[in-house]
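Only one protein chain is missing; all other protein chains are in place.
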Amino acid sequence: MIAHSFKGELFGPAQRLHGATYVVDVELRRPELGPEGVVVDIGRATDALESILGELNFRNLDDDSAFAGKNTTTEFLAGVIFERVADRIKRGELGPGSNAVRELKVTLHESHVAWAAREGKLG
Amino acid sequence: MIAHSFKGELFGPAQRLHGATYVVDVELRRPELGPEGVVVDIGRATDALESILGELNFRNLDDDSAFAGKNTTTEFLAGVIFERVADRIKRGELGPGSNAVRELKVTLHESHVAWAAREGKLG
Amino acid sequence: MIAHSFKGELFGPAQRLHGATYVVDVELRRPELGPEGVVVDIGRATDALESILGELNFRNLDDDSAFAGKNTTTEFLAGVIFERVADRIKRGELGPGSNAVRELKVTLHESHVAWAAREGKLG
Amino acid sequence: MIAHSFKGELFGPAQRLHGATYVVDVELRRPELGPEGVVVDIGRATDALESILGELNFRNLDDDSAFAGKNTTTEFLAGVIFERVADRIKRGELGPGSNAVRELKVTLHESHVAWAAREGKLG
Amino acid sequence: MIAHSFKGELFGPAQRLHGATYVVDVELRRPELGPEGVVVDIGRATDALESILGELNFRNLDDDSAFAGKNTTTEFLAGVIFERVADRIKRGELGPGSNAVRELKVTLHESHVAWAAREGKLG
Partner (left out) sequence: MIAHSFKGELFGPAQRLHGATYVVDVELRRPELGPEGVVVDIGRATDALESILGELNFRNLDDDSAFAGKNTTTEFLAGVIFERVADRIKRGELGPGSNAVRELKVTLHESHVAWAAREGKLG
């Protein structure tokens, strides 16, 4: 649940300070399951996502220096969260299966009809 | 899509300026259908709701003098929209069936799991 | 999945022959549960509903003499199905608990945002 | 996410040990909002619900002596959770607004189409 | 909200004139975001989609000469809308980012459980 404003005529009334609730889905893909029968430890994946979202939640993103000069659109934020989840996977934070994950998709739902996602391979 | 902040320790991090997307449902009840077979003209009901939401959308509600001294919680906003829809019904803005509507419910969905509603009879 | 057309300027382009998919929910209420711990036999309730919907599905409702002179709006059809379900409850078709059901609600979802319902007590 | 079995021919294959995921919604109603603008403290309400569900989750309900001789149907479990939430409200566990809550509804969603609820006044 | 009928024994009762509501999702993909931080202008994308759907909505598709000799199944209509959206993208109707879009997916939801999609690269 964040506040922000956008720069550019393209955005019409969204140039004013407003806000949004994002519901965030993360999808992790690996070619084969490991011996436990799971992609990763869903408990650790959930903890990692909550930690990442905790850095953004209940804030005015216009005040976050990490986003200076950027429009924090849904598309942009999907990319930010993608990179932060990817970093944690590379550090092995999702447990033993972390290094088997090959692809990642992060979707931000703005409402029941609008969403944006960033999808890609892990380098 | 609004920005706001709350006053009171109860609200924890939501005391900071943040934001929310609300998906708004309006439910209108009447005892019997009229000759056309509809509760009201759904086109006019949609127009009325869009007009009411347009007064709130893409704004920082902390700056709206109508809400001075109030926490613009989901519950509170459901009540605000309830009153504004009720006024338009009383003025006959939803077409011929307007005066047959006896009950109204306004629901604000904050996310796919959290919502608040105001429900009541029309005076 | 029905075809129909509406009469009256109120309906704009819906005066032309068009169609709709309705997803139908039925809600049955009784004051106390019976010894089995269910409101009614959900298998028999589902069969009854499928039988009622089978009388309407894949048809042009403009050709159904039961609806002559009526607009088969979502509201109207919710009432039709309400009456047909109520009749089956009175005949005991939902099993031993049928006579304990006191209230019924039939909801027709036109899409993910629009729906109409008929709700009432059983006589 | 519970395991259980039912007794009675009515239940067909559900007489075998099987299981279910329930998504649980709780709705609290009060006539007027308090000064903070909320029905109750949603954080405390969520904690209370999680505590109640923690007593049931990841268990075989056939082994729970509290339910001996009962079919732990969706309807029955909605009633169990209703009573346990009502007890916590009476004890003031949802914060200052607890004693203003007049009605409660507990809904258990079995799937995207099937659900059961217990709804009632608080004594 | 369209009416239509299908030819072929495969379709059973759907050979009769009936109808359907389709909820249409369009997904646009580009490799990198542009300077504004959006894939395309969502306002212009929505206008384009509404214009395309306006050519089909509230009609009996059996009477549309563009579909003569074809079954206007959900799959087929997803392809029709895909081509019409693709044409508008090629003409630059979605704003400055239009020529960066590389892939398109059009999904038609028939109900909460059934859908069909056409997905492909833009030539």
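Lettered A, B, C, D and E in written order, each chain numbered from 1.
The rule is short, and it goes like this: a contact is a pair of C-beta atoms (placed from the backbone, for glycine too) under 8 Å apart; a residue touches a chain by one contact, two chains touch by 3 or more.
On a predicted model such as this, the values are computed, not experimentally measured, just so you know.
Touching the chain that is not shown, out of D:Ala20, D:Leu33 or D:Ala117: D:Ala20 (per the contact rule at the top). Against the chain not displayed here, chain E makes contact via residues 6, 8, 10-12, 70-73, 75-76, 79, 113-114, 116. In the full complex, chain A touches the hidden chain at residues 25, 33, 36-39, 41-43, 95.
Against the chain not shown here, chain D presents residues 1-4, 13-14, 16-21, 23, 57-60, 109-112.
Just so it is clear, only the chains that are shown with their structure count from here on.
When the CA atoms of chain B are superposed on those of chain D, the rotation angle is 120 degrees to the nearest 5. Taking the mean of the C-alpha atoms as each chain's centre, chain A and chain B sit 30 Å apart. Among the residues of chain A, those in touch with two or more other chains are 112.
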